[in-house]
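Removed from the display is one protein chain of the complex; every other protein chain stays in position.
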Amino acid sequence: MSKGRLETFSDAVIAIAITIMVLELRVPDGADWAALRPVVPVLLTYALSFAFLGTYWNNHHHMLHATDRINGKILWANLHLLFWLSLVPFITRWVGESHFAPLPIAVYGGVGLLAAVAYTMLTMAIVALQGPNSRLAVAVGKEAKGKLSAGLYAVAIPLAFVSQWIALGLYVFVALMWLIPDRRIESNL
Amino acid sequence: MSKGRLETFSDAVIAIAITIMVLELRVPDGADWAALRPVVPVLLTYALSFAFLGTYWNNHHHMLHATDRINGKILWANLHLLFWLSLVPFITRWVGESHFAPLPIAVYGGVGLLAAVAYTMLTMAIVALQGPNSRLAVAVGKEAKGKLSAGLYAVAIPLAFVSQWIALGLYVFVALMWLIPDRRIESNL
Amino acid sequence: MSKGRLETFSDAVIAIAITIMVLELRVPDGADWAALRPVVPVLLTYALSFAFLGTYWNNHHHMLHATDRINGKILWANLHLLFWLSLVPFITRWVGESHFAPLPIAVYGGVGLLAAVAYTMLTMAIVALQGPNSRLAVAVGKEAKGKLSAGLYAVAIPLAFVSQWIALGLYVFVALMWLIPDRRIESNL
Partner (left out) sequence: MSKGRLETFSDAVIAIAITIMVLELRVPDGADWAALRPVVPVLLTYALSFAFLGTYWNNHHHMLHATDRINGKILWANLHLLFWLSLVPFITRWVGESHFAPLPIAVYGGVGLLAAVAYTMLTMAIVALQGPNSRLAVAVGKEAKGKLSAGLYAVAIPLAFVSQWIALGLYVFVALMWLIPDRRIESNL
């Protein structure tokens, strides 16, 4: 089965999720600097989620590039990942509208963690089809960044109730960690 | 006529329908657990519709994969299917906002039934062009799952006025039935 | 210059326009039959606009299929067409919310007329590049349906102020006229 449509569909869902977040941005209630001020933290949350989804698109791009063929199991694992990614605009809006309250920040981490789990399941489904000696299996075998991200999200969830700023700081750290181009798979190809 | 653009357009419509549903999700009116509680059934409806549209994308992917060429009739049959699928975000929102009232649940089943009819018409248009001995005709000839789904939707519509939970249970059952990877066409290819 | 991205971009814009219209659909203010009743005319307007945009996608698909290459002028003519098509969700919403008042119905015809003009300009730009003896030039030379549609829209605009139902009837007639598969270009290929 060809991977073309899987890529097209995933690209469309991620592109829509990344773009409709801007629909959630409340227009300032006025046209002066004072009205712009409460929008700034919301814009920063938007930028964080943009980086989050952009990273997933980027990694998805790399992984599928190293994949030869797909099967039904991979289609469903991919839909599962897209489900969690599609919730990002919702949780981003809640974080923004609640002015960074602890619970939304914790749920944000939960969505991040479940997306990471779904991504790992997708990777495993692809590696299972490609075989343990494939380029991809070798490339992801050394993968530490993915596990570290999932671990940081898991740690951030309870920490959000201690201080939401620590949790938010961890999300920003994970985002920045990924903004460095991924040489792992690239260098293996 | 090539099938490439038909796939791209269908992917885009389904991807948009699946993703804008999240725009319908009302952000909780607060940032505590009590505020999150009324959102849970709405989230579950969203997950059900996500599985519903994901299943259609998945089956559409398989069917078009087994198709060599298309004609004008297939283009229109495909648009007809997309019309019913595009109503899913609307009916999902109504089900959620009405707190699972009987009529919206029944209309949900109606949209599901009409989408199933449209899908069958699309299948027939494709088989008519491909010929009765094509791989696809052989594969769908044994198809029981599609007919069972349509039948369960038809039964669920009146049952929604007896108990909406029975109708909803049937929709969940149909969704789960499809979440098992479709070996029918795959094994014939 | 290849036509692949032009098709992808046009597909995406039309797919988004066709799908976001459903976001405009107001959920009924209740869960009984009485609440569903005012939604019915809005749903019918949605179906009309769905057929309108679906027809443009269909014809665009046929025309580009008969096109070998594109240039900068065609890119801009295509964007011009997409501009008018992107206004369809807006005008559909206005028609629905105004309960079929004459002015919105007239503006609906105006958007339809300008989209038809833009489509003709795109056809001319493509024929200019393809040459007068190309398959496409021969195919569109006999084109009467396009001119008839534009003429009916032009007539419907002033008629909307006499009776909006006559104007609306003309739009439905144009939509049905196109729902017959387009054998013109197909038979020439």
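Observations on the model:
Per-chain numbering from 1; labels A, B and C assigned in written order.
Just so it is clear, a contact is a pair of C-beta atoms (placed from the backbone, for glycine too) under 8 Å apart; a residue touches a chain by one contact, two chains touch by 3 or more.
Not measured: the values here are computed from a predicted model.
Shown chains touched by the missing chain in the whole complex: A, C. Note that of C:Arg5, C:Arg37 or C:Lys147, the residue touching the chain absent from this view is C:Arg5. Residues 1-2, 5-6, 8-9, 12-13, 16-17, 20, 23-24, 71-73, 75-76, 79, 82-83, 86-87, 89-90, 93-94, 97-98, 101-104, 107 are the ones on subunit C that touch the missing chain. Residues 7-8, 11-12, 14-16, 18-23, 25, 27-28, 30-33, 36, 47, 50, 54, 57-58, 61, 64-65, 179, 181-183, 186 are the ones on subunit A that touch the missing chain.
Everything below uses one rule, namely that only the chains that are shown with their structure count from here on.
One rotation lays the C-alpha atoms of subunit B on subunit C, and its angle is 90 degrees to the nearest 5. Centroid to centroid, with C-alpha atoms defining each point, subunit B and subunit C lie 26 Å apart.
Those residues of subunit A in touch with two or more other chains are numbered 12.
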